[in-house]
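For this depiction, one protein chain was excluded, whereas all remaining protein chains were kept in their positions.
Let's look at subunit A:
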Amino acid sequence: MSGPSDYQPSNPALQWIERRLPILGLMHSSFVVYPTPRNLNYWWTFGAILSFMLGIQILTGVILAMHYTPHADLAFKSVELLVRDVNYGWLLRNMHAVGASMFFVAVYVHMLRGLYYGSYKEPREVLWILGVIIYLLMMATGFMGYVLPWGQMSFWGATVITNLFSAIPYVGESIVTLLWGGYSVGNPTLNRFFSLHYLLPFLIAGVVVLHVWALHVSGQNNPDGVEPKTEKDTVPFTPHATIKDMFGVSCFMLLYAWFIFYMPNYLGDADNYIPANPGVTPPHIVPEWYYLPFYAILRSIPNKLAGVIGMFSAIIILCFLPWLDAAKTKSSKYRPLAKQFFWIFVAVCILLGYLGAQPPEGIYVIAGRVLTFCYFAYFLIVLPLLSRIEKPRPVPNSISDAVLAKTGSRSTPMVSSAIVLALAGALFAGSADSARASEGSDKPPGNKWSFAGPFGKYDRGALQRGLKVYKEVCANCHGLSYVAFRNLAEAGGPGYSVAQAAAFASDYKVKDGPNDAGDMFERAGRPADYFPSPFPNEQAARAANGGAAPPDLSLITKARSYGRGFPMFIVDFFTQYQEQGPDYVSALLQGFEDKAPEGVTIPEGSYYNKYFPGHAIKMPKPLSDGQVTYDDGSPTTIAQYSKDVTTFLMWTAEPHMEARKRLGFQVFIFLIIFAGLMYFTKKKVWADSH
């Protein structure tokens, strides 16, 4: 892409191709001899990291689509079955779901790097604008992808975001109907979102090609913001940049793998493990963390149309950045004022992200308005003004001068800003957490779970006892519809043999049919059957339980959570604390009190529970001491029952957890060794260039 290549392959077959389609020459000039500034720091590896993430997302996405059913009645179940039954399905799903977050982590670093070093300035305006287009496409893709699992957040996120378009005067409502393909978000919406979610990544890949093309025409910017003048200023792309990028990618993979194998649900919302229900909105609608700053801007502006315009302008304004900031000096390294305002801007974005996850009330609204003003002021007031009044420090004559002038302190700003960004990321992720704070109830006490931590395993005895408690108590009202009897004999489960699972199944009566005469009939359960639900449908469940349908328990430990609050959610990232759900379920089972405390009134037909949000629960106290007999001598107390049945329900929600953690450990060993090797290889390759 940097002019006609003089590359000539030696192999005659390749020569034959090269004369007809000079693709090898293109590759050679773009990715081998392409001159790359020798002073690039590690922030520049995020371009390669983004390419890697795009590849991973497309690859895993194509595979998930092989197992996914885009139908409102089947989508949620197909995702669950993919995770449970497909070989490595849990891994592929985690890679894709976490991958989306990692993609946005990388793109935000990439964008902030461009902002800091002035990479949008002449002659790279088109390169920058193409990047903004990629970012917009990513946001659309991410949003539609989040809808596909068809959980509660999927459904209500889709409703809220499509309703943004209803703010458009006169035609808004028609546009929304057009987007939905119905009178509300429903099956047609899901189908088209699936189609578009599959299409957009390929558009992104296309724009990425243009982005790279534009990059290779104007050349890379660099930390000093001076254009390369002589050959001494650059090094060939291969091996220097390739090996450095690969080292960057392998370090990034460590973070990625941390989430995939140990914290797959940390960045998600527990509500999305509840199937979509058009009749009930979750108490807090929170978008994925990467949209939060814009969501905060939307909510800060009291007028509906103005809010929507504000939110979209917050992104579109980036396109005008090359002209808003007219300063001649590119890099903020030599702009003392711009540097400070840059970090203030980063802080504003993080705080906006935090506010986006808070309930829109009181001080949060005011803070949101102030920060929204600050966000726009950075682009519309600070940058134009700075380019007129700021006196930049002298810029080095050339890149080689800059490299020679460097001292050992070079890496310090890199490390400190990495720490700042890591904390910011944790704050973002955790801000989603605080939104789900269970209001009007006590925080469940923490427990020691055998399955917690990086080497956690299920306690087989607890699983078997928990199954007994479920069967004798919970199963009277609650289904377990994603669990099959065959699962009881699978590795990482309660440890029954295939014959024991078959015998367990044969105790159940399962409806089958129609037979040759066209009649439905009952037969004994088989290992392939799923646990039968106690009620034939939701209406029957509702009618039999005073109006509240008992939820299915297959996923309950992942579908319930509570806010951990700042700074616990940051600590949780490092300690891999993932047990909010089990803590809540176990506390709920033990949280019944015969008499509501003073001042709390519980409606007729409800019961007081210390840990249930709002305290009034329709489920009567399910467990009492001695209710279920244990054969292994474990205490038959409510505390023990709760612990056992919660362990069992954690297994039903996450049947491959042991395999996940085991593979995670192996992957970590490999990645650490690999990243180490890459580091030394990179040092060797660069030995002569520093």
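The rule we apply is simple: contacts are C-beta pairs under 8 Å (C-beta built on N, C-alpha and C of every residue); 3 or more make two chains touch, one makes a residue touch a chain; residues count from 1.
The definition used in the following text is that contacts and distances are computed from a predicted model.
Remark: of the listed names "FeS cluster assembly scaffold protein NifU", "Translational regulator CsrA", "FAD/NAD(P)-binding domain-containing protein" or "Ubiquinol-cytochrome c reductase iron-sulfur subunit", the one matching the undisplayed chain in UniProt is "Ubiquinol-cytochrome c reductase iron-sulfur subunit". In the complete complex, the residue from A:87, A:601 or A:629 that touches the missing chain is A:87. Within the whole complex, the absent chain has one touching residue among A:70, A:151, A:527 or A:563, and that is A:527. Per the touch definition above, the residue from A:235, A:296, A:653 or A:678 contacting the chain not shown is A:678.
What subunit A contributes to its contact with the hidden chain is residues 59, 63, 66-67, 81, 84-89, 91-92, 246, 484, 486, 490, 516, 526-528, 670, 673-674, 677-678, 680-681, 684.
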